[in-house]
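Of the protein chains in this complex, all but one are displayed in their positions.
Entry: subunit A
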Amino acid sequence: MTTIDKTAHVPAPRESVSGDGPLLDVRDLHVEFHTRDGVAKAVNGVNYTVSAGETLAVLGESGSGKSVTAQTIMGILDMPPGKITQGEILFRGQDMLKMSNEERRKIRGRKIAMIFQDALSSLNPVLTVGYQLGEMFRVHQGLSRKDAKAKSIELMDQVKIPAAAARISDYPHQFSGGMRQRIMIAMALALEPDLIIADEPTTALDVTVQAQVMDLLAELQREYNMGLILITHDLGVVADVADKIAVMYAGRIVETAPVGELYSRPAHPYTRGLLDSIPRLDQKGQELYAIKGLPPNLTRIPAGCAFSPRCPKAQDICRTEIPPLAPVTEQDGLELVGRGSACHFWKETIHG
């Protein structure tokens, strides 16, 4: 089952704070969904690593497979219709896909936690937030109701919810959007996990509240030295918080790079297109650059490079051969740490 396509490997940056390898190592993951309209290949060979204290941003449009990858890591993918056909997910060196449900449950929540996009639909509307927060302690640590409540108040204080003790018995609808997202963060933090996966944590929030929530998340991450996978489509948020970025398109990682490098010299035409389509000050009144066409249907991913039908640089080879995620180097061959691009013409894209 675990035939690893060597060419598809990321030139992985293995620097980590604790020095004992990455926290999470996703290797050649393939996930597909069996639907009435055929097999939708949502994830087609994803590789990435996250170390303690590091923030990996997974950037992509809807349908690029970024959330499915996260759900697979968490083990909350609906199976069926979902199916993991290939790959490994190593958490501290152990393949989670080979673990029993019991073992996985011990990791889920305690070691790896997740923050969801829509806090209102992720919280149970008929239970108080105190009960839902306390559940983490009661189930995982066997605390009494009273102790769990005390711990919950502490948590709510930590995520800066004002008057935590008074609001512990409120229901989710009594909180504003930003406060609800804080409760989600508190819940993810409850057991001090090593890794947090945040799936579009601020997409539903206003900019002023988004700034508050992202600040809080960054602060807590520093405090606990957690690894963070931030899934988003917002190039602005990524630039603010990420250490390294993986850009996904049609279930594949098309480019990986440290954050500064990606914005200054993208090595994949898709990344370049995304960056160019952000309105900029000096382009006022001009036409915005737009990537033509639409993201592909996952049941019918184009042959060769999935981006080729929309790519301005596409040649014949792009329509027949899938480009591997190749290491990106300087013009003189000097290796650029952590950079990779799945484009046949990455040299031309980055250097000329």
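Couple of notes before you dig in:
Assume contacts are C-beta pairs under 8 Å (C-beta built on N, C-alpha and C of every residue); 3 or more make two chains touch, one makes a residue touch a chain; residues count from 1.
Methods note: contacts and distances are computed from a predicted model.
Not every chain of the complex appears here, and the one that does not is recorded in UniProt as "Oligopeptide ABC transporter, ATP-binding protein OppF (TC 3.A.1.5.1)", selected from "Urease accessory protein UreF", "Stage V sporulation protein AB", "Oligopeptide ABC transporter, ATP-binding protein OppF (TC 3.A.1.5.1)" or "Chemotaxis protein CheA".
From the options A:30, A:104 or A:233, the residue with contact to the unseen chain in the full assembly is A:233. Contact with the chain not shown here comes from a single listed residue; of A:206, A:223 or A:348, that residue is A:206.
Shown as candidates are A:178, A:323 or A:338; the residue that touches the absent chain is A:178. For subunit A, the residues in touch with the chain missing from this view are 61-62, 162, 176-179, 206-212, 214-215, 233-240, 242, 259-260, 263-264, 273-275, 277-279, 281, 283-284, 287-292, 294-295.
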